[in-house]
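What you see is the complex with one protein chain gone and the rest in place.
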Amino acid sequence: MTRKPDAAKLTVDALMAIQPVIPVVTVDRSEDAEPLGAALVGAGLRVIELVMRTEAAAEAIRRMSGIEGAIVGAGTVLSPTDFDVAMKAGARFIVTPGLSSFIVEGARAAGVPILPGVCTATEIMTGLSLGLDRFKFFPAEQAGGPAMLKALHGPFGHVKFCPTGGVTERTAPDYLALPNVAVVGGGWITPKALVDAKDWEKIADLAKTAAGLKR
Amino acid sequence: MTRKPDAAKLTVDALMAIQPVIPVVTVDRSEDAEPLGAALVGAGLRVIELVMRTEAAAEAIRRMSGIEGAIVGAGTVLSPTDFDVAMKAGARFIVTPGLSSFIVEGARAAGVPILPGVCTATEIMTGLSLGLDRFKFFPAEQAGGPAMLKALHGPFGHVKFCPTGGVTERTAPDYLALPNVAVVGGGWITPKALVDAKDWEKIADLAKTAAGLKR
Partner (left out) sequence: MTRKPDAAKLTVDALMAIQPVIPVVTVDRSEDAEPLGAALVGAGLRVIELVMRTEAAAEAIRRMSGIEGAIVGAGTVLSPTDFDVAMKAGARFIVTPGLSSFIVEGARAAGVPILPGVCTATEIMTGLSLGLDRFKFFPAEQAGGPAMLKALHGPFGHVKFCPTGGVTERTAPDYLALPNVAVVGGGWITPKALVDAKDWEKIADLAKTAAGLKR
């Protein structure tokens, strides 16, 4: 297999720079992966986090990764087993809801970018000691929202976050305006009702609006 | 000593299934243990968390455990020393406000069920890596309440919680309605003023109402 040019130099910063919102996607039926992925990529959202919460997830990562231009990562990676399944499915990056040093070290050994979740200063310091300074901030709204991120910016001026969890099209700009927010994670682009209805057109509309958010 | 039939198979899930609310009880005078325990057990609250916050706690666990049908555990176990004292007093389960891998491993070695407190995704992932998927969520109200538990249900769909801290008779139903809440911990059933007044009747009334909560 020929590696795509961007595969060699993929970093968390590069991933975060591509678009203002990373869609967080749950796929229940693997056959939805292509049309759903095509709707997102076509609307400008190439970087997609597909969560390992369903039986179909691994096959969906595999299928969605076949779409020209798509960069599909695995989310909700909770264990080394999940990590192995995600890597075998071709995940280009790894997202975890919390910080696990085991999974961080696994990702480093495999050379795959990882975005682990944190929500306290202690968790950030643990991440720093592992050599990381890019994190998911989860669950963003419930863990204190923009006010918490502002407070964390004081001591952690060089750390950048991807707030995820409860963020909406309406609240995303409040996060994206912060100096320590690089990108947000968004579940609102692919709500279950629209995916179940296979309404790719409506999803493409939501994706276009998300892709156009300022930061 | 003949082990009671349920002693052999006591698991956290079994404990959580017995009643909708686990009373969290502070005993200042060990002679209160029997009448207080009898009021709770008589009202249908057999599983009781007695906190290691007073000089009388160990003796109170010992005495309350003698009540027919009572399953008395130790709460606020903060150190291996607390753990040893609790085990010697006959604690049938262990509750800790936060997650300590030392205490979790001690409980596993002793074969006693443990319910450690967590309140972030990282803490849950640490617990998962220790083989646990049942946790106290503490302090429930202050750490984000039902909204936080809903957010944590996303990535941690198989994890069940016992929210404790600030929960009341009025707010308990909001927690018990959540798919990831198995039981709640309640301090409202044995308020200090009623225990000091030895008003076992009023405590039995509060316990009956708690025992009747739907989940």
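Letters A and B mark the chains in the order given here, with residues in each chain numbered from 1 onward.
What we mean here is this: a residue touches a chain if its C-beta (ideal position, glycine included) is under 8 Å from a C-beta of that chain, and two chains touch if they have at least 3 such contacts.
Small disclaimer: the values here were computed from a predicted structure and weren't measured.
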For this session: Write down which of B:Leu10, B:Val27 or B:Val51 is the residue touching the left-out chain.
Result: B:Val51
Seminar exercise, completed: Where A:Ile103, A:Leu152, A:Val167 or A:Val184 are the choices, the one touching the absent chain is A:Leu152
For this session: Would you indicate which residue among A:Ala38, A:Val85, A:Leu128 or A:Leu178 is in contact with the undisplayed chain?
Result: A:Leu128
Problem set entry | From B:Val21, B:Ala89, B:Ala143 or B:Val184, residue that would touch the chain that is not displayed | B:Ala143
Seminar exercise, completed: Note that chain A touches the chain not displayed via residues 120-126, 128-129, 144, 147-148, 151-152, 154-157
For this session: Using the touch rule from the top, list residues of chain B that touch the missing partner.
Result: 51, 53, 75-76, 78-79, 96-100, 102, 117-120, 123, 126, 138-139, 141-143, 165-166
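In the analysis below, only the chains that are shown with their structure count from here on.
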Seminar exercise, completed: Expressed in whole Å, how far the mean CA point of chain A lies from that of chain B is 36
